[in-house]
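Structure record follows, encoded as structure tokens.
The other protein chains are all here in position, but one chain of the complex has been omitted.
So that you can tell them apart, the chains are marked A, B and C in the order they are listed, and the count of residues begins at 1 in each.
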Amino acid sequence: MNILIYNEFFHEQDPNERAHAVYPNGMHNAIADFLREDQELHVRTVTLANVEEITEDVLKQTDVIIWWGHCCHDDVPDAVAERVQEAVLNGMGAIFLHSAHKSKPFMRLMGTSCSLTWRESDDMERIWVTAPYHPIAAGLDRCFEIPADETYGEPFGIPTPDETVFIGWFTGGEVFRSGCTWQRGWGRVFYFQPGHETYPIFFDPNVQTVIRNAVRWASPVRRTADCMDCPCLPKAHKGTL
Amino acid sequence: MNILIYNEFFHEQDPNERAHAVYPNGMHNAIADFLREDQELHVRTVTLANVEEITEDVLKQTDVIIWWGHCCHDDVPDAVAERVQEAVLNGMGAIFLHSAHKSKPFMRLMGTSCSLTWRESDDMERIWVTAPYHPIAAGLDRCFEIPADETYGEPFGIPTPDETVFIGWFTGGEVFRSGCTWQRGWGRVFYFQPGHETYPIFFDPNVQTVIRNAVRWASPVRRTADCMDCPCLPKAHKGTL
Amino acid sequence: MNILIYNEFFHEQDPNERAHAVYPNGMHNAIADFLREDQELHVRTVTLANVEEITEDVLKQTDVIIWWGHCCHDDVPDAVAERVQEAVLNGMGAIFLHSAHKSKPFMRLMGTSCSLTWRESDDMERIWVTAPYHPIAAGLDRCFEIPADETYGEPFGIPTPDETVFIGWFTGGEVFRSGCTWQRGWGRVFYFQPGHETYPIFFDPNVQTVIRNAVRWASPVRRTADCMDCPCLPKAHKGTL
Partner (left out) sequence: MNILIYNEFFHEQDPNERAHAVYPNGMHNAIADFLREDQELHVRTVTLANVEEITEDVLKQTDVIIWWGHCCHDDVPDAVAERVQEAVLNGMGAIFLHSAHKSKPFMRLMGTSCSLTWRESDDMERIWVTAPYHPIAAGLDRCFEIPADETYGEPFGIPTPDETVFIGWFTGGEVFRSGCTWQRGWGRVFYFQPGHETYPIFFDPNVQTVIRNAVRWASPVRRTADCMDCPCLPKAHKGTL
């Protein structure tokens, strides 16, 4: 299985940022490190500096893309966002983390505002499993805690999820649909809310379990070559899909 | 519009119960009182003592039923539960309050366990609007608070709701999908979690707004005479539904 | 209620096209004519020639937009498509007819390929009501027939609809989800498949009933000023939505 991790890698390169202290090598490498413990996963990373490496060919060979972005959403070229969207529609899985709710590929796939409310106040977040049967929740207890996280609050401007796997509770008083799935075309999409750059959230064992589970779940069963095609077909045509 | 309120009316009749002090005339009358302020609503109440008044004829004339039950679920005859279920499938609206999540009609309509976790510890509940566009949320702010409520926690054993209108946050640390809608047959179903018998929750203006909105929303657009029928029809039969 | 009808008005202006004979004044005027029979509806039309009239201000005053496009999808400026998408997310209703499945605003709202298969072979289409309780199906029989229509076939590359109101059956052997609804942000979206430019489909009484019903159903209950906003809010902020 081929996993591609995109991280804009901005906050972590600024030596004056808390993110630099927490993730000196970037969040993409923190995620890649724990995924690589699984020998079946071949993990590649890409950052904004080389975002054009996300070519159509690379995406065709990618089973699941993981996306982290925040303040550089606009710097991702539209053509790259469109390629990622189409690759998902053709069957590639996609996992969007935290502030990627406003990334171009996620917004294109949702079609909605993807808005929410937020606050940085070191709230503790308790994440509840609302779909205990879901493969993404395998190995988790009823709830798990993130000692400190950026607070995200409802309403979250998304289409009704196919399944709401997690709902988060924040000490400051908010709730948030922290884990949501959608089928989009032939591909599976998972949004997971934890993961602010200033906290060591991607070192958390429960968060790693979720991402590992999500990678397996989002991995394509079947792919298509070009789902954008609108073929003119003879009557009751039985050709292959 | 004809509204029928069912309340088992058990806790409130026990002079040693807190419920007696809060609702001396029963929760059904508390709800009926504020609904009757709307001149367009004709409100009737029924309790466990006369539950057999919920006849097929009465249900046919009922636009929306409101149901509160808790420790007497099993005393509701199966035939009554079946009549309510079929009336909903034929188009009647239904609003299930609080502990009615384990009532016979609700469980029949959902087909699932309707289980949850719970605790009586005077938690404050803050209810967030997650579907601000929904008619049931009209007139509400971003969130409203119930000063003290029984705590309900996830996972809630329901089919994925058509829409999750509210999610509740409890001081004790839980979250709950506190307002959910489902289309069932020709009828609309709304579950609303607040309403424990020992708190004056049905006197709360926001709770009253929700129930008033839900009554309007659940009121049938169209009804059918017998949705259980499986007719044998000629080819491409265009008859009326 | 303010209704805005967009039609690219291309085929109908070509005197050699069958569309010219069927709709000499354009499909937008055919639709406007029957909607104007309802005195409560104020109907305005716009074509590709003056598509820039679809301004933010106009959209703010529009309750429901109706969209017909086919071979000029690409000529609609991205900025117009984005304005329409955002207006829907802010609460405006939208009805997409026939080949508008590949229009920019619809594709943006869906986030998917919106692909399908097609054929022009004068198939008769029989449209079945699959959600008889739905307001959009009010006044219809079990099914109704379009004597000749372009054939559209599955798979239709859309997100799972909130409700599938109609499924079409074609003499040539295809099926199609011909009437689908989605909530997107604060707005309601309806896709309706009949309406090829070479057939007098918009003069059909059943088609007119569907569009009239859909206009009522899609009309906003509540709107928001700017759903794209992601506000930073203090703890448990109760402000208005």
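The rule is short, and it goes like this: a contact is a pair of C-beta atoms (placed from the backbone, for glycine too) under 8 Å apart; a residue touches a chain by one contact, two chains touch by 3 or more.
Keep in mind it's a predicted model, so treat the numbers as computed, not measured.
Visitor: Out of A:68, A:96 or A:186, point to the residue that touches the absent chain in the complete complex.
Guide: If we include the chain that is not displayed, A:186 is the one touching it.
Visitor: Considering the whole complex, which of C:22, C:167, C:207 or C:233 touches the chain not shown?
Guide: If we include the chain that is not displayed, C:167 is the one touching it.
Visitor: Which one touches the absent chain: B:25, B:50 or B:121?
Guide: B:121
Visitor: Of the residues B:5, B:59, B:89 or B:167, which one touches the chain left out of the display?
Guide: B:89
Visitor: By the contact definition given up top, give the residues of subunit B that touch the hidden chain.
Guide: 85, 89, 102, 108-113, 115-119, 121, 153, 155, 157, 159-160, 162, 172-174, 182-185, 227-237, 241
Visitor: In the full complex, which residues of subunit C touch the absent chain?
Guide: Touch with the absent chain occurs at residues 126, 128-132, 153-156, 160, 162-164, 167-169, 173-175, 177.
Visitor: Give me the subunit A residues in contact with the hidden chain, please.
Guide: Counting only subunit A, the missing chain is touched by 91, 126, 129, 132-135, 138, 140-145, 162-163, 183, 185-187, 221-222, 224, 236-241.
FYI, only the chains that are shown with their structure count from here on.
Visitor: If I superpose subunit A onto subunit C using their CA atoms, what angle of rotation comes out, to the nearest 5 degrees?
Guide: Going from subunit A to subunit C via C-alpha fit gives 180 degrees.
Visitor: Quick check for the class: compute each chain's Cα centroid; which one is farthest from the centroid of subunit A?
Guide: Following the centroid criterion, the farthest chain would be B.
Visitor: As a test of whether you follow the contact definition, which chain pair has the most C-beta contact pairs?
Guide: Chain pair with the maximum contact count: A-C.
Visitor: Go ahead and note the Å separation of the Cα centroids belonging to subunit B and subunit C.
Guide: One centre to the other, that is 34 Å.
Visitor: Indicate the whole-number Å distance between the mean C-alpha point of subunit A and the mean C-alpha point of subunit C.
Guide: That pair's centroid distance is 32 Å.
Visitor: Hunt down the residues of subunit A that sit against at least two other chains at once, touch-wise.
Guide: Where subunit A meets two or more other chains at a single residue, that happens at 153, 155, 160, 162, 173-174.
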